[in-house]
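With one protein chain removed, the remaining protein chains of the complex are shown where they sit.
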Amino acid sequence: PGPVADYALGLGDDALVLAQRLGEWIAHAPELEEDVALGNIALDQLGHARSMLTYAGSAWGKTEDELAYFRGESEFRNRQLFERPNGDFAVTIARQLVASVYFDSLYTALADSTDPTLAAIAAKAVKEVDYHLDHSVQWLLRLGRGTELSHERMQRGLETIWPFVGELYSADPFAEGLDGVAVDPRTLQARFDDVVPRLIADASLTLPAIPFARGGGRDGRHSESMGPLLAEMQVLARAHPGAKW
Amino acid sequence: PGPVADYALGLGDDALVLAQRLGEWIAHAPELEEDVALGNIALDQLGHARSMLTYAGSAWGKTEDELAYFRGESEFRNRQLFERPNGDFAVTIARQLVASVYFDSLYTALADSTDPTLAAIAAKAVKEVDYHLDHSVQWLLRLGRGTELSHERMQRGLETIWPFVGELYSADPFAEGLDGVAVDPRTLQARFDDVVPRLIADASLTLPAIPFARGGGRDGRHSESMGPLLAEMQVLARAHPGAKW
Amino acid sequence: MAESTETMDDDAGAARFAELLANEHRVEPTDWMPEGYRKTLIRQISQHAHSEIIGMQPEGNWITRAPSLKRKAILMAKVQDEAGHGLYLYSAAQTLGIERETMFDQLITGKAKYSSIFNYTTPTWADMGSIGWLVDGAAICNQVPLCRASYGPYGRAMVRICKEESFHQRQGFEILLQLMRGTDAQRAMAQESVNRWYAPALMMFGPPDDDSPNSKQSMAWNIKRFSNDDLRQRFVDMLVPQAEILGITLPDPDIAWNEGRGHYDFGELDWAEFHEVLAGRGPANAIRVARRRTAHEEGAWVREAARAYADARSTERIAS
Partner (left out) sequence: MAESTETMDDDAGAARFAELLANEHRVEPTDWMPEGYRKTLIRQISQHAHSEIIGMQPEGNWITRAPSLKRKAILMAKVQDEAGHGLYLYSAAQTLGIERETMFDQLITGKAKYSSIFNYTTPTWADMGSIGWLVDGAAICNQVPLCRASYGPYGRAMVRICKEESFHQRQGFEILLQLMRGTDAQRAMAQESVNRWYAPALMMFGPPDDDSPNSKQSMAWNIKRFSNDDLRQRFVDMLVPQAEILGITLPDPDIAWNEGRGHYDFGELDWAEFHEVLAGRGPANAIRVARRRTAHEEGAWVREAARAYADARSTERIAS
């Protein structure tokens, strides 16, 4: 179970860190409906994270909380997109669009995994991610085609997030040797190329032409926003080692 | 030395927490000159904090770092003004204006303390605070009288900070019984009333009429911004208990 | 002419309204109702909505720091429920002829009231337990009778809200129970938190009956069903045995079973404190409204974009 656990941990970290970022929006959203919507997405992501971390931890005799609260920055494997700061609402929507397209194709493929736990988690998650994708697409359209200001901010939002797209579709080192069990993210690229440029064009926006950042999240390399995110997330748990909540 | 140490700790925490907030501006300021200026003020405040914490700690056999990094939120005694988030530049200027007027009158009075250490720290600090006050006043004028937008934001900045003014000039529980050694902040109120309304009027702004918040910082009661501030400030030191840096 | 029609309608309406109340039936939006009844309801429902919205903040404060993933999920869901409650209550108030924007504007400009309890802060995780157990507990005591409020949309919203609130209260109790079964530091955290929240929670029922001028009319209109003091007594009677299960001490030395009354006696509350917070001098009054206002102002461009897009779409649809 070792290799599958390693793979599941990476997916779990992606979802956990995104949930943490989305959680920062609560009571700050542009309207109450968005407090609810972003909260929903955060909750779903947190649910996916818990399933994956619990599964990963079961191989090592660790709980989801031991994994979430007692690893250091270099032990987190999430890809860097998910740790990007919220920025303004347009940046959050850009990040969520990219994340949702990715999760949608990932979980669709993973639902056919020969590993029954991964397949079950993915089958449940994909339905939720469909809703997240729809939410992002609706906002992409509204902001892209709304006002001059919103158009400009949505374009800037895409540009802010764009460098982190490449890493998502690069090889996952923990997927190697797990044919039929794990999904090679490179196989999902075609779907991104098929869907996203069209969505961006529909929203009267321009596909950014910006080089991709290096990435390395799966190997524990993170951007400088990760440290403060973890400091806040882990502070209470670490102040009471061994406590139950 | 106990009571004096308790008093010094409160003053040290005020300066430390303000320095921490100002430090968040670095590389984010509206112009490079302000990165330098806010950095200068932060450094001065940090210097005052270190002097006060070192002095307080000397009574208890504790270092400045043990006090700064290994106390919990309820053990911090800073008044709540200093922990207020930076907000936009106008909020920061409003906070700094209020802080500088307060420190200026406090250190002027404290320079006459019968406690030679406090007197020496204050005599050095007051010169630096003069510069901080001048910096805030200049920006108050520029923003208050600059453009319509800056006027509006500066007014809002004052209103955001105003509720935390009252606590500064309320009795300091640790100054009690230290006549001649400590400064009773209530004796400084007249100076505030003399200076601040005039400065605000000069900047074509309106003195806010907003009730004061309850305060309680000296007793360890803080606003909800304090927890995340400490989580970030203390995270590394706490991850390596007993280490030297 | 128009006037006399109205008067005729008024007379018929008033009779019908009185009959509805007498029979404990619901008043619906299309029914005639006295202006005072309408205004009282708008005030009460919108204040309740505002309280839900502002109430998101003290708990939202711990979402990023929740000490376990399970608790983080529960807390996120709870804060989200509060936003949902705010939304249905605004809808209920809208049936009385006030716009949501008007109400929200009253909130963020500081003109509207909301429950003072949310002007207290949450410095520790245990406050998530105390808010659930004490604040939601008090809210339920207040709200269960409101499920029978004479105004239909309000009563029905309250049925749904009460169901969720009682779930929240149980979660709060569980947070405290877990802390009380935990380490010394956790037990101390729980006790310290309950010490801070107990009296403010008791004050949530409002001032003593002698001092509560609007209560009588609200009771006549079948909006309010029990007096402030009755509700407060009911709450204390509920808390005492629960505190025993928790092993937590309620910070009132005067609590004692009164065999004669069949109720627990309890000490005087510090109403000066209540009025201080009500007057804006609580620990967080200055922050709560400002935060929501900032979120609203920073989100203005988003809402404008959504409106512009919707307008353009409807123009397209008409044109096509």
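By letter and in written order, the chains are A, B and C; residue numbering begins at 1 in each of them.
Just so it is clear, a contact is a pair of C-beta atoms (placed from the backbone, for glycine too) under 8 Å apart; a residue touches a chain by one contact, two chains touch by 3 or more.
This structure is a prediction, so every number in the text was calculated from the model and none was measured.
Annotation: of B:7, B:55 or B:89, B:89 touches the absent chain (contact as defined above). When the whole complex is considered, the residue among A:54, A:160 or A:234 that touches the unshown chain is A:160. Checked against the full complex, the one of B:23, B:72, B:85 or B:216 touching the unshown chain is B:23.
What chain B contributes to its contact with the hidden chain is residues 16, 20, 23-24, 26-36, 39-40, 42-43, 46-47, 49-50, 53, 64-65, 68-69, 88-89, 141-143, 145-147, 149-150, 153, 232-233, 235-237, 240, 242-245. Along chain A, the points of touch with the absent chain fall at residues 73-74, 160, 162-164, 210-214, 216, 221-224, 226-228, 231.
Criterion: only the chains that are shown with their structure count from here on.
Centroids of chain A and chain B (each the mean of its C-alpha atoms) stand 39 Å apart.
Taking each chain's centre as the average of its CA atoms, chain B and chain C sit 36 Å apart.
Counting only residues that touch two or more partner chains, chain A has 232, 235.
Looking at chain C, residues 57, 64-65 sit in touch with two or more other chains.
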